[in-house]
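These notes are about the structure you will find just below.
Removed: one protein chain of the complex. Kept in place: all other protein chains.
Let's look at chain A:
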Amino acid sequence: MDLLAHLEAYVATVDESSFSRAADRLGIAQPLLSRRIKTLEAHFGGLLFDRSRRQVTTTELGLLLLPYAQDVLDRAQRLGQVARSARRAQVRAVGVPMDCAPVALARVIRAATERGITLGMRELPPAERVSGLADGSLTYALVRVPREQAGVRVPLGLASAAPSEAPEPAAVGASGGRRRAIHLEDLRPRRSRHGELPAVLPVLTLTEDQVPYAHDRLVRAAARAGLPEGLVRPAGPAATALAETLAGGALLLCAEPFARQHGASWAPLADTALHRGYDVQGARGRPAAVDVPDWLTALLAAAAGAPAGAPDTLRLPGPVAEDASSRLAARG
């Protein structure tokens, strides 16, 4: 027996002094209401209403039990309210990359608040964002996925010291300030006509780009472009990598907002296959996986540095045309 529903029928009938009006108030059919009251009477072992007259009247037992029934219903209602407000106050943790712009993250939090949801941002390395979703410590996360599957693509480029301090030729627009993309083979050391080879700036990578497939793709592209071994290497903490970059001693692989936010110049990599691919995923929890609302995906994508609008179709670099088989033969 659903005691609350039965008590509701009983209290409403006392208030209305009518089975039909009580049924209307509760939005149920009158036979159902009558049945509930009969069940309750059987349960308590006595009549609650006197049905012998034209107007329904409450029996002595019915009047005796009324305040207690009312009390049960009030408490049940308060229980429901507490549960609802607790649900609203619950913080949902969102795993985000370590170098998101605080302003963009604030936008996500505000948008959630407007929808009655409280979000908490957790800056985590890529692997911990995945494990967080799995163990339930995160409700949502920006998860790195290989390029062909990614719904969100964040272009990568190289941050360098601001032009006034140490110009990076490829990063400075040559024609009317138009931003030129950086080709990896342009970073090859130049043979100098005088003395030793000039030092080449190392390309530092952040934790966010040290996921295996992305790192491997980058190192391979660097090797194919003729860059010396070890030129592309993991940076330590982001702050020191930035300091080295701003001092003109390194180039830092990162997304544009991160570079701008810290006063560095930035130019995109020409090879757009080298990007950060993300999906916004919900916890794969019980009883069901958490759905990710579209507004959240869009705002998190922007926070990670993805340009507005749908991503362009990805142009994967084609192989340089040549006789494929002779490359596999012994050569001079």
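Everything below uses one rule, namely that contacts are C-beta pairs under 8 Å (C-beta built on N, C-alpha and C of every residue); 3 or more make two chains touch, one makes a residue touch a chain; residues count from 1.
In this section, contacts and distances are computed from a predicted model.
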Matching the hidden chain's UniProt record against "Taurine transport system permease protein", "NADH-quinone oxidoreductase subunit D", "Serine hydrolase" or "3-oxoacyl-ACP synthase" returns "Serine hydrolase"
The one residue from A:Glu148, A:Glu229 or A:Asp291 touching the chain left out of view is A:Glu229
Note that chain A touches the absent chain at residues 189, 219-220, 223-224, 226, 228-230, 323-332
